[in-house]
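Here the complex is missing one protein chain, while the rest keep their positions.
Moving on to subunit A:
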Amino acid sequence: MSRVFEESLAKLKQKLLLMGEKVEVAINKSVRSLMNQETFLAQEVIEKDTEIDLLEEEIDEYVAKLIATQQPVAKNMRKLVAALKIVNDLERMGDLAVDIAEVTIQMREQKLTMFKEAHGIPEMAKKVQNMVHDGINSFITGNIQLAKKIAKQDDEVDQMNYHMIKETTKAIHNQEYPESYFLLCFVAHYLERIGDHVTNIAESVIYIETGKYVDLN
């Protein structure tokens, strides 16, 4: 591998790492804004999403430039193809964090109250954040075992989502404000979708390392 290409790949990894960090922070803040009902934090997540979108654009262009100028083959090519998919997944995760932040704003505007069933959300969010962290790490280090572990974590998140919907459906009959419960279900669904995107990243890592497409979802 030429020195120029090696340096370019290192730069690409740095850019992806930065984007991953921003997404992790967005998820963390969006869930905190929901649980503490802090509109300013929700607003911050919405505003900062532009930075994530811009990074997606920047990385897309960078990869296109590398393909056009360095003509990568084999594993080098797989890395670039996977990077394009990963930035797309990260960008969608950022959007889902914005969706959660918008739920916070909606609840505040409509003066909806929080409810005890929402306590499952932070636990779910924590698991999802760990997944994001592991997903990015598995890409950076090329660790297939870590990538495979993500599939297991995703199953757990799916279970939590299912449990949340079940509990909410039970509780919804006795409440004066059913909108809150719908919104809660949405949030659980958004977190579950983030988990799916991380699983896609894990699939990309396995593709880079082995050249094989696997379905971890």
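Note that a contact is a pair of C-beta atoms (placed from the backbone, for glycine too) under 8 Å apart; a residue touches a chain by one contact, two chains touch by 3 or more; residues count from 1.
To be clear about the criterion, contacts and distances are computed from a predicted model.
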Practice task
Could you tell me which of "Long-chain-fatty-acid--CoA ligase", "Phosphate transport system ATP-binding protein", "ABC transporter permease" or "Adenylyl-sulfate kinase" is the UniProt name of the chain missing from the displayed complex?
Solution key: "Phosphate transport system ATP-binding protein"
Problem - Residue of A:39, A:70 or A:106 in touch with the missing chain, whole complex considered - result: A:70
Completion exercise
Where subunit A meets the chain that is not shown, the residues are 2-4, 61, 64-65, 68-71
